[in-house]
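There's a structure below that I have some questions on.
Heads up, one of the protein chains got dropped from this complex, but the rest are sitting where they should.
Going in written order, the chains are labelled A, B and C, and every chain counts its residues from 1.
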Amino acid sequence: MAPSDRRERREVALIVGGGPGISASCARLFATNGMAVAIAARSLDKPVLHDLERAHGVRRFGCDASDPVAVEQLFSTVVRDVGTPTLVVHNIDGRVPGIFGKRIVDADPDLAFETIRNAAFSAFLVGRQAARAMLESEPKDDGVRGSIIFTNASAALKGFPASGAFAMACHAKSGLAQSMARELMPQGIHVANVPIDAAVGLAQDDGTRAHRRAGPTVDDNMADPDRIAEIYLQLHRQHRSTWAFEIVLRPWVERW
Amino acid sequence: MAPSDRRERREVALIVGGGPGISASCARLFATNGMAVAIAARSLDKPVLHDLERAHGVRRFGCDASDPVAVEQLFSTVVRDVGTPTLVVHNIDGRVPGIFGKRIVDADPDLAFETIRNAAFSAFLVGRQAARAMLESEPKDDGVRGSIIFTNASAALKGFPASGAFAMACHAKSGLAQSMARELMPQGIHVANVPIDAAVGLAQDDGTRAHRRAGPTVDDNMADPDRIAEIYLQLHRQHRSTWAFEIVLRPWVERW
Amino acid sequence: MAPSDRRERREVALIVGGGPGISASCARLFATNGMAVAIAARSLDKPVLHDLERAHGVRRFGCDASDPVAVEQLFSTVVRDVGTPTLVVHNIDGRVPGIFGKRIVDADPDLAFETIRNAAFSAFLVGRQAARAMLESEPKDDGVRGSIIFTNASAALKGFPASGAFAMACHAKSGLAQSMARELMPQGIHVANVPIDAAVGLAQDDGTRAHRRAGPTVDDNMADPDRIAEIYLQLHRQHRSTWAFEIVLRPWVERW
Partner (left out) sequence: MAPSDRRERREVALIVGGGPGISASCARLFATNGMAVAIAARSLDKPVLHDLERAHGVRRFGCDASDPVAVEQLFSTVVRDVGTPTLVVHNIDGRVPGIFGKRIVDADPDLAFETIRNAAFSAFLVGRQAARAMLESEPKDDGVRGSIIFTNASAALKGFPASGAFAMACHAKSGLAQSMARELMPQGIHVANVPIDAAVGLAQDDGTRAHRRAGPTVDDNMADPDRIAEIYLQLHRQHRSTWAFEIVLRPWVERW
């Protein structure tokens, strides 16, 4: 069997955003479920990315996801080298150091702008290219072409004090996701927005990530990224007669 | 092994509402996943209930779920005869003939009241007894006691014209579910509200239900009850670090 | 000029619910703005009602607003004796003693049921008769027939722990109001839902209410009923090109 044949047989997942939390958990889970996994990140040098490549054959691609040209190139490279993705996860938080807890009067416009660009504009670019790639490919027999999942945050649900810029970015991402869902679902693309209403911990049970042992692992008021990844896979596999657009995930003891 | 021992080993699911759609799909799926399943309905004579008993050992219990005494008795009987349920599904639509499409000026107060009683007050009674039963039992090692899932409808999301009474009932159910979720989740009970934003079809692939072949089966703008049941089971099995409270399910081609 | 002639010239407002807070403030404000005001309450003996009658000519009508027959009679009496109301305010909170702060497992079904009946079912009955009366009357030249305003509470916005029954009632009222708004606005009836996200204080500047001086007056985290009444009047007078359906009112220092 030629490599090209083999490639066609495996589903391709592309994860944009390369952190050790949700992205890494998704990469591992998707790979162990038989998918060919690509991960795009600004910096390819993170230890977690090397681990994922070594342990699960995850392909790494450098990409500034807020740059239109870079995102177009990312998708054409992934389609050519790995295959057309049927599952795309946008997992960029986008907050830049210096915006946390700033009152509106103290907020730095440049940092606010960068946050919107990083988190929301990149979602637009990634969502747009994902839709293009999926619409150019053949759907399955039932008309389904794939899934686009946006990780989001509490700030998408509620604008908290002293976080205007992040509220803007997260709300923008929700608005984009909703517009894309209404437009693309009838064309066979399942679009989902998943606000995580909690801090995300580090998965505890992964042998590939000894280097992160210093960080906080999951406890009762943190969301476990491995569980989030499971829910993303369930969303991807939902039957087209029962597609969920939005799921808010929060730990059992979280107040809301 | 004595029957009582065997009973303790199996999870118990109780489904309140005994129609051939979501309730039957849940009963089959939960049973095939190893649970002891009880189903409560006003009338026990429906063919689907006999089928479920025969094919999957589902226990049938007669109960008017809008009667406080009847609901208390239901739970004490189920706990005694089947075991304490860790998964309770309230699946009563509650609409009575004669309320459909009625303008507010033509709406019959008695039918409106009956709708609220059937759909929302029964949810209160079932939810309350479910919480009692679960809180009286031992939690699992991780503190989790079980799940209470409320099936809901589009009218929970939006008050449509000419359906004031149903909008009241569905909104009431959402309010109840939300209050219960905030109260009970930190005590280990996962409460979920699942508005189905579509007509629910009949599952197509069930050999036990030849008698319902006359009805409409699932097509592209109907929700497949077997898929809804799968999502309920996923909700029940969600890790407590990532509990979803609300999931709206709709077919891919549905407008919203 | 005969009384009947004079009656036709004045707008008629009907307030259902007869407490010393929002209802009394509305009655005073509407009367001082030239309306003929009727107020319906279960008990007509409250001092505030006598004050309103003496000071502002407010007509008192006894009515259990959760009784379909009583509500029909109320409207036919008001239409006959005062005139067809063009502004109807449903201002019944409906909570009965004994439901406050009750955990779901301790909640009394009878009290829960009574709360739903008092708060939500009465809203259905009052809204229905108000719509009937308005639709039977001649609209103004611009097609507008009147306004129906529902006072609501925080529990309409969020289901708080340990208040399942009140969450049901308030959510039900919101669902009803939304359904009525979608149905009736194009027929010239402005329907509005006004959740007050705070405790309502007692107005401070009213000479007619010396008997209530013992109660708490408005402070910074309470809503002033006189101000709420002003907003109701503004809603009633909104031009049909810019009708607001829902306004949440909260004090400046309230957390949300």
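The criterion applied here is as follows: contacts are C-beta pairs under 8 Å (C-beta built on N, C-alpha and C of every residue); 3 or more make two chains touch, one makes a residue touch a chain.
These numbers were taken from a predicted model, which means no experiment stands behind them.
Shown chains touched by the hidden chain across the complete assembly: A, C.
The chain omitted from view is touched by exactly one of A:Leu14, A:Cys63, A:Ala177 or A:Leu233, namely A:Ala177. Residues of chain A in touch with the missing chain: 68, 103-105, 107, 109-110, 112-113, 116-117, 120-121, 124-125, 127-128, 131-132, 135, 155-156, 158-165, 167-184. The chain not shown here touches chain C at positions 143-144, 182, 185-186, 188, 190, 196, 198, 201, 218, 220, 222-224, 227-228, 230-231, 234, 238-253, 255-256.
Keep in mind that, in the parts below, only the chains that are shown with their structure count from here on.
The most central chain, judged by the distance from its Cα centroid to the centroid of all protein Cα atoms shown, is B. Computed from the mean C-alpha positions, the centre of chain B lies at a distance of 35 Å from the centre of chain C. One inter-chain figure worth recording: chain A and chain B are separated by 32 Å, centre to centre, where each centre is the mean of the chain's CA atoms. Each chain gets a centre from the mean of its Cα atoms; for chain A and chain C, those two points are 48 Å apart.
Within chain C, contacts with two or more other chains are made by no residue at all.
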